[in-house]
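The complex appears here without one of its protein chains, the remainder shown in place.
Should a chain be cited, it is by its letter among A, B and C, assigned in written order, with residues numbered from 1 in that chain.
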């Protein structure tokens, strides 16, 4: 048992977020104690704090799902890690490989900083299974961006999508997942199309390897023009809602639509003939499993991918960091411990 | 060149359907001349005659896509068939295997009895590539039901869906594709759930191997009850429209929704969280390719599958046959020549 | 801690196998204590006892990998099982889903009754993760046959092979895996070919659904004759060694050879042109993962598959049971507790 400082809320609503002292238990037989070096924020972390998202949170609740740290102690039966190892967390503990957990009535959503406690804590004790080795070529801030945003892009394009050189990839927006998608698509030789309402962000995403820049409104028609009617082999749809119809319109024959967000709403709308005649695969992507995160780490180290970090905050600045998240950063917001 | 009798329309609208004499050209180098023995009706055949479905029809237009017949003559470069061979047609000529034809702007829909002329004709001359060998264990009427209805069910469940024993399969309704789906699922050892508003049809589908019978309304909740929350590994959605939401609700974690019809409308509506959290594959099924039809033929001969035929009509009774189609048959309507 | 009776060896060699008393530890936080009801023998169990197979065995060593039993106690963090639940073991503990464990230098072979202790013990305490729910439609003896022999056939044909109705399946011999393969292939509507040197066994396998019976020698030529040159979509090769050449010769274009045994030797020999021109997938099958075992259990319950059990022995008769294994049973040898 050790004392730690951690950000927590005593009830729903962000106004209550502050640093509290807490006790971290010593690692059980299959657990490890990790000293957090960096945590990366996702918009979902705010939703959990503000609404609970229907999850059975225990208060005081520590938010945030993604971290990188150093192993301090390991339980007696732990063989995957030793003290001193650099690790990153997995978003959905226990999902190791293959098929998702849960069933149709209780679909899987038991994440860190959600169902389970989060990582905005100087020390955490969790099962060793909940971590993977950190990338060798990134510092802790970079590594902390992979478990949710990085892995979502990787699952959509690579693990499920088998992206290959020459594929046309349409990426909506310039959010955290979108920027990873651009970098991953670039590393696989894809032909990249990005939509945004911000000319400035489009210029910045061009530097990451996106050749074709499209407006946020009416992008599907523009894509069909640019590709001479071919469409996109992969569409990363962060819109959902009625924007889903644009994705179905833009996808190529036999292509793939990965739904990863719902910025346009929770009620999908789209054209059945697009789905029938082009027979694309449409799949929701809810982050992914640990084996794919290990693959991503390996890819990051091989290709030298550097996650885009908009700003790094100190541990004490978590409030400012969350406020920045609201303003639509270009890249990830990271808190360094 | 030979004379033939054929049902045709001289303009859109079914009232004009009647038997006309026509000339059938001798087979070109890669073509075959086939004597039709049976043709099987699909609801789509009516839609084409009544609305044209936006297709560039040449009049007089011969309707109907699916047939079985006997090869009478072959072109000089034809090696796949000889005179006397029993053949069935393919729904989408030229789609031999693998990826679909066309692009996002012009998706593939060049079918027999649609873009191309149909088969309600005593003789037809088409490229040899447009046919496959008929099943040995079915008569012409049975064989004629495979190219559209049979292949759609096979593509959804087997070619794309990799159905396996123990999988839970939810099939909406008791239409032509649905009954094939029940028989194919049964032959693969699946656990079968069928919805219908007709108690009588449910009893008949039970005899085909469907163990679980569900009401047409609220079937998703009932399915979740029956499966203790698990859901269905495969959902055959013939509803589309707002009924699509039921399919997304009912599908299991990592399962599959195959959209094959739009009885509830062309505008899909459904819940994004169902798609995100359960990560099912959703795919439209627009019949399939020739190699899969050959696989289906082989399966039919191996397992002794007998397509459900509601009624057989004579060539002269095509009008009555189409009228029957409107009344919602239990099984296929076939015209024997 | 409880006392138990168990069969064990104090050193390599079967002559030492006898019943000893031992202490079974109380379940740790993530463990369960299971009362064994039945154990099923595999030839590999003998090899381990006689040679050690290079594994670091701890003596006294309890042999045998496959069992069915009833949960007596569960650790505090166990949620998948409760006392009274009927369970079966998994062959390779910790392989839950997806990719195999280990690396090229140390390939995965950490099985029960091998690297780990075995199950020929009235009581065992293991992590809850090492078990799955037993099939509802089988008694303990039937359930105990699934973890190794049943799952190997299922992995080869279904999980990796996507077997479908109409596929031609060639199964070598009538051993434990082979008989499961016949039953599983039958349940998926396959066209089944079995080889054996025993006319009597061929007649018995015919009753399980194998239509085509082939001699043990020269079976590839006979298969090509029977299939008019087509070959087999799936070959289950238990021979290895120079017999592997027969499998490569017999496999269809684009088919699959699953290597599951090495009765003809450890040094594979075969023709490169067969592999190049027909482009089959060749894959070794080393049992499988827990999720596939759960799929198999579900299939068994859905299709009513009854494993073939040659003879059931009492707990005290383990010696006779192993002796029977040497004589080449038709079906599994099970020890009931």
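Observations on the model:
Keep in mind that, in the parts below, a residue touches a chain if its C-beta (ideal position, glycine included) is under 8 Å from a C-beta of that chain, and two chains touch if they have at least 3 such contacts.
All figures in this text were calculated on a predicted structure; none of them were measured in a lab.
Taking the complete complex into account, A:302 is the one of A:25, A:77, A:106 or A:302 that touches the chain left out. Within the full complex, the residue among C:5, C:162, C:278 or C:312 touching the omitted chain is C:278.
Contact with the chain that does not appear here is found for just one residue of A:13, A:189, A:215 or A:328, A:189. The set of chain B residues touching the chain not shown comprises 28-30, 96-99, 289, 291. As for the chain not pictured, it touches chain C at residues 99-109, 224, 227, 229-232, 240-241, 244, 249-255, 259-260, 262, 265-286. Those residues of chain A that touch the chain absent from the view are 158, 162-166, 184, 187-191, 295-296, 298-303.
Convention: only the chains that are shown with their structure count from here on.
For the pair chain A and chain C, the distance between mean C-alpha positions equals 40 Å. Multi-chain contact residues, meaning those touching two or more other chains, occur in chain A at positions 99.
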